[in-house]
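A single protein chain has been omitted; all remaining protein chains appear in their positions.
Then we have subunit A:
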Amino acid sequence: MLRFVVRRLLQLIPTLLGLSVLLFIWLNRLPGGPASAILGEKATEAEVARINRALGLDQPVYVQYGRFIKRLIEGDLGTSTQTGQPVMDEFLLRFPATVELSLMAIVLAVAVGVPLGYFAAKRRGGWLDVAAVSSSLIGICIPVFFLAFMLRTVFSVNLGWFPSYGRLTTGINATEVTGLAVLDGLLTGEFDATWDALSHLILPAIALASIPVAVIVRMTRASVLEVLGEDYVRTAESKGLRKGVVRTRHVLRNALLPVITSVGLLTGSLLSGAVLTESVFTFGGIGSFIRTAIDGRDYPVLVGFIMFIAMAYVLINLLVDLAYSLIDPRVRVH
């Protein structure tokens, strides 16, 4: 088991190296650049050249890449061309908010999607099934930013049930442990901070969960339908086992295997895709920072972000594989 984890972690190195090479080649071919973004359209060539020299962009690609790798080994992702701050610091400041929001959204999506999918399959063709399938279709169709905007307008602005922006109310602060406000509050016993963070989280999380929940409902439903037709479920029924035992031990345990894979992929996509939701709720995550970085051709930030996301995908997939091997003995890792 440990060897498997170590091996998979070592695989991160070639993955990230390969990705960084591709990124460097790709960014180098892009028209425009940080200089024109900083100076605007009227910049003279001399000014552009000066900026490029300052940023090291006048060097050949392989030299730039060599410098990048050298800094990376020291844990330095470079300096943002826009804010002038180290990229790593900017990330550490903003990433926890995005991680917290994404985790909250995926937990919500699983908590709602799996039971809904199960009962939809169990009562196939019934009203719950029809409702679950059609609402999941709506969930996939409604653009996330629109849903976020509606939720904010109705529940925050009109009804005033939830705060309409930010992560925490000013003045409430949890001692930082993990950077995830809800978790920090629980860990340090500052429950008011947890509560406040939760109330800020809930609407953006619902908006962000809309697509994952739809995917999970459908995956679970299809998978449960398949498992319900399996011989071993009939065997379990023939033993006269209680409904709950048949459901959890025999149906769900088998049916959730494909769902776990998609939950992993969805989590990865949430990390990189929370941009719009974050900007509607001015949540202060990585999303809006990346959007301005794209506009401003902030190469170090973009490269760092993409590498971060790639790393997150690899780690999530590792977790998925470990979860798989816990549930299914046939793919158990050694």
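Basically, a residue touches a chain if its C-beta (ideal position, glycine included) is under 8 Å from a C-beta of that chain, and two chains touch if they have at least 3 such contacts; residues count from 1.
Please note the rule applied: contacts and distances are computed from a predicted model.
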item: Name under which UniProt lists the unshown chain, selected from "Cysteine desulfurase", "GDP-mannose 4,6-dehydratase", "Glucose-1-phosphate adenylyltransferase" or "ABC transporter ATP-binding protein"; value: "ABC transporter ATP-binding protein"
item: Identified contact with the non-displayed chain, of A:58, A:192 or A:237; value: A:237
item: Touch residues of subunit A, complete complex, unshown partner; value: 230-232, 234-243, 245, 249-250, 253-254, 327-330
